[in-house]
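Showing chain A:
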Amino acid sequence: MTLKVLLITGRSLRQGVGKEFGKSDEKYMESVSLCEISPKDLEAIGAKSGSNIRIKTQHGSVVVKAVSSESIKPGMIFIPYGPYANILLGGDTNSSGMPTFKGVYAEIEPAIEERVLTIKELVEQYYSR
Partner candidate 1 sequence: MAEIILTLKHSLKVPLDASIISPDNFAGKSINEISSLKLWRGNKQITLGEVFDIKGEAGSNANETVITINGDLSKARRIGKGMSNGKIVINGSAGLYLGEDIRGGVITVNGDVGSWAGVGAKGGLIEIMGNAGDFLASSYRGARSGMEGGMIIVHGNAANEVGGWMKNGTIKIMGNAGIFVGANMQGGSILVSNDCGVRAGAGMRGGRIVILGYIPSILPSFRIEEIRASVKVNGDKISGPFYLFNGDFAEGGKGNLFINVTKNPHLKRYEQYIP
Partner candidate 2 sequence: MALLIKNGIVYDPLNNINGEVMDIMIDGNKIVSSINESKAQVIDASNKIVMAGGVDLHSHIVGPKVNSGRILRVEDHYKDLVAKTRFTRSGSGYSIPSTFVTGYRYAIMGYTTVCEPANPPLKMIAVHDELNDIPMIDKTSFILFGNNWIVMEYLKEGKIKECAAFIAWVLKRMKGYVIKIVDPGCEEEWKWGNDIEGLDKEVNNFGITPKEIIRGLCEVNKLLSLPHPIHVHTNMLGTPGNYRITIETMDCVKNIANNNQPLIHMTHVQFHSYGGSNWASLSSATDEIADYVNKNKHVTIDMGQIIFTDTTTMTADGSFEYKLQKLTGERWVNSDVEVEESAGIVPIHYRRNNYVHAVMWAIGLELALLVNDPWRVFMTTDHPNGGPFTYYPKVISWLMSKKARERVLKRIPRMSRRRTNLEDIDREYNFYEIAIITRAGIAKILGLKNKGHLAPGADADIAIYDFNPKQYDPSRDYKEVVRAFSKAAYTIKDGEIVVKDGEIIKPVIGKTFWVESEISRDLESSIASSLNEKFRDYYTVSVDNYVVPKDYLYKPWPIQVKAKI
């Protein structure tokens, strides 16, 4: 089933370490193509920690891996900064220069059958001229 949540993006140590291996390194991709979610919400949509989920906002939609996390309140999800999160964010900055990276309305649903794109595939799919 589908659940309405609030999306937060931000830094994580894994992402911070992952980027130092290089953007083409698998460790970077793994560190940014995930979504932390409360166990309660994970259960509510009928997904498991480690399975793929689809996240949709008014700006876009992307498949990432769900990771169960006790530190996330129900009704909220967290995705580390990176190319996957960006698909879901809008460019309106309220004339501040700063897009809304935190507090974006989103919907999540299981996507067991779908694959998480590699970064190269992501760039080709979303940014090719």
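Picked so that all candidates are chains of the complex that A comes from, given by their letters.
Following the convention adopted for this analysis, a residue touches a chain if its C-beta (ideal position, glycine included) is under 8 Å from a C-beta of that chain, and two chains touch if they have at least 3 such contacts; residues count from 1.
Keep in mind that what you see is a predicted model, and the values were worked out from it rather than measured.
Colleague: Please find, within this complex, the candidate from 1 or 2 that touches chain A.
Modeller: The single touching candidate among 1 or 2 is 1.
Colleague: For chain A, which residues are in contact with candidate 1 within the complex?
Modeller: 94-95
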